[in-house]
Structure formats: C-alpha cells, structure tokens
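Sharing a structure below in structure tokens format, with a few things to ask.
Every protein chain but one is kept in place in this view of the complex.
Note that the chains take the letters A, B, C, D and E in the order they are written out, and that residue 1 is the start of every chain.
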Amino acid sequence: MADTWLSTLLTSTPEEGYALAIKLARTGVKMTQPDAAVRERLRAGYAENADSLMGASQVIAINFQTVAAANGYWRSL
Amino acid sequence: MADTWLSTLLTSTPEEGYALAIKLARTGVKMTQPDAAVRERLRAGYAENADSLMGASQVIAINFQTVAAANGYWRSL
Amino acid sequence: MADTWLSTLLTSTPEEGYALAIKLARTGVKMTQPDAAVRERLRAGYAENADSLMGASQVIAINFQTVAAANGYWRSL
Amino acid sequence: MADTWLSTLLTSTPEEGYALAIKLARTGVKMTQPDAAVRERLRAGYAENADSLMGASQVIAINFQTVAAANGYWRSL
Amino acid sequence: MADTWLSTLLTSTPEEGYALAIKLARTGVKMTQPDAAVRERLRAGYAENADSLMGASQVIAINFQTVAAANGYWRSL
Partner (left out) sequence: MADTWLSTLLTSTPEEGYALAIKLARTGVKMTQPDAAVRERLRAGYAENADSLMGASQVIAINFQTVAAANGYWRSL
C-alpha cells in the first residue's frame, strides 16, 4: 500500500460514505494480515459464518459513524 | 446493488430511523456475503441463537446512533 | 408491529430513558427473530449465561448513549 | 425496582461518575435477569473468567462515556 | 479502594491520557473481581491469548475516547 488509499473522509453521498466505511474495515484487516493469499483463504470460512458476517457489519458501522460525522451527515444534500 | 440504496440518513420519525439502522446493519452483511442463498441458509441457525440475535441488535444500535445524530434526535417533532 | 412503537427519543427522566434503551435493545432482537415463541425458548438459556447478560447490558448501554444524548443528558432536571 | 434508581446522570466527581457507570452496567444485567439468586450463582464463574471481567469493564466504559459527557467531563473541577 | 483513584480526567499529554485509559480499563476489572490474587491467577492465561489482548486494547480504546474528549484532544499542545 505504497500509494495513497485514504486522501479524505469526505464523500458526495451517504452511499459512497458507506462504501468508504467498508474500505476502512477491510484495510484494518489488511494491515494486520498483509498476505492477500492468507486473507483469501480465510475468507471462505468467514463468509459462511453468520456471526462473522455480523461482526464485519459491526466494524463497518463503527467506521460509518466516523465517516458520517466527517460529512456532517450529508444533511445539506 | 446497482441502484441507490442509501440516498439520505434523514427520516421523518425515530421509528423510520430505527428501520434505516436495521437496513444499514443488514447491508453490512450483504456487502460481505453477496450471495443471498448463502445468507438465507445461515439465517436459520442465526435466528435460533440468542447471542447472535443480541449481536444483531448491537449492530443496529451502533447504526441507530449514527442515524439519530444525523436527524438531530428528532427533537423538533 | 404495525403500530408505532417509537414515537420519540425524549423522556422525562434518565430512568425512563434507560427503560427506552432496554426497549430499543429488545426491538433489535425482535426485528431479527419475529417469532415470539422462539425468542421465549431462547431466553431460558440466555438468562442463565453471565456473558449473555453482560452482552445484553452492553447493547442497552449503546442505546442509552443515544437516548441520553437526545435528551441533553437531562441536565436541566 | 419500584423505587427510583436513576434520578440523574450528574455526579460531583469523575470517581462518582465511574461508580454510576458500574451501576448502569449492573442494572442492564438485572433487567435481563431479575432473579438475584440466579445472578449470584452465575457470578461465581463469571468472576473467574478474565474475558468476562474485561467484558464487564467494556460495558462500564461505554456507560462511563455517557456519564462523563453528561457531566461535561468534570472540566470545571 | 478507599482513597481517591480518579480525581480528574484531565492530563497534560495524550500519552498520560492513554495511561489513564488503561487505568480505567483495569479498574473496571477490579471492581468486578476485587480479589487481587484471583486477578493475578487469571492474568497468566489472559496474557497468552491474542484475542484477550485485543479485547483489552478495545476497552482501553473506548476509555481513551472519553479521556481524549475530556481533554479537547490536547489540540492546544
């Protein structure tokens, strides 16, 4: 990840903000396990476990709080 | 999900805001496991596990914090 | 739940606010498992597990943050 | 719990605020399992499990966020 | 803990604030399990479990949110 991956928290819409929250959640995983092959292998079991999926949704939700606050909740749209 | 699914965080009432929080929680799951058939299969066990249900409620609660803040807590209703 | 169950986040006292937080936590469970008989069955084991009980307290705490903020922390009481 | 148990979130000191956060965390447990004898029985195992203890600390921390915010973080002390 | 252990949330630096967050996390454990000998015994297994260590870091993080907010994020340093 030599290139910039997070230049701003500002997005045009809530939906783009949610996509950024997903990116933030995934980046936290990548930073802890940089090996893409390992992550891919783990993903198989992960995506078949309901609690794991809800756990992912939770991390996305926490990041979405940050992104939404950064954008003033897109109130002026 | 080619169409817009999240155009705004603003809702008319707290109850609609809670429904949006549920939608956000479920979307986090969908984005991680896009296969609806798999999600449906997992749902059976999930809905029979009390801790899983409370885990879902937790993710909803985190998203509801975001939605409620966006709406100024619907104080002017 | 055809009727309105959440018309406002405002309560007269912190204690009523805490009761509302409990209601929000339980609603998150109900929305995920609408079958009351299943919930009742699951409740037996749940209420006998200390970690589950603390997990419930956590979801209540998260919702109470929302309700307390909505009420300006009842500072003017 | 017929009597008032939470008349205010305001406390004189951060330490009293932390004590209130503990009370809030425990009340969440009580409301889910009202039977004191059951809670006492569960407590034995709970207090011998490090993850359970940290889980309790987490719920206290979440409630302490609420109490601290309510008190303006006791900045004027 | 008869003496005052938490007289203020204000610290001179973020680093001292992080130390206070650790103290808050540990106090939550102590309040739930007051027996130091038991805590010491549990600590052995705890400190050898990666998920437990990350769980501790999470509780510290939640408390650090509170301490950092109390200190205006030390922006004027």
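The working rule: a residue touches a chain if its C-beta (ideal position, glycine included) is under 8 Å from a C-beta of that chain, and two chains touch if they have at least 3 such contacts.
What you are looking at is a predicted structure, and each value in this text was computed from that prediction instead of being measured.
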Neighbouring displayed chains - absent chain, whole complex: A, E
Touching residues (missing chain, whole complex) on chain A: 4-10, 24-29, 31-33, 38-39, 42-43, 45-46, 52, 55-56, 58-59, 62-63, 65-66, 69-70
Where the missing chain touches chain E, by residue: 13-15, 18, 22, 46-51, 53-58, 60-62, 64-65, 68-69, 73-75, 77
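The rule we apply is simple: only the chains that are shown with their structure count from here on.
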Steps needed, at fewest, to go from chain B to chain E via touching chains: 3
Length of the shortest touching-chain route, chain A through to chain C: 2
Turn needed to bring chain A onto chain B - CA fit, degrees, nearest 5: 60
Chain separated most widely from chain B, comparing mean CA positions: E
Rounded Å distance, chain B centre to chain D centre (Cα mean): 27
Where chain E touches two or more other chains, by residue: none
Topology of the chain contact graph, where touching chains are joined (line, ring, star, complete, other): line
Chain-to-chain touches, reported pairwise for every pair that qualifies: A-B, B-C, C-D, D-E
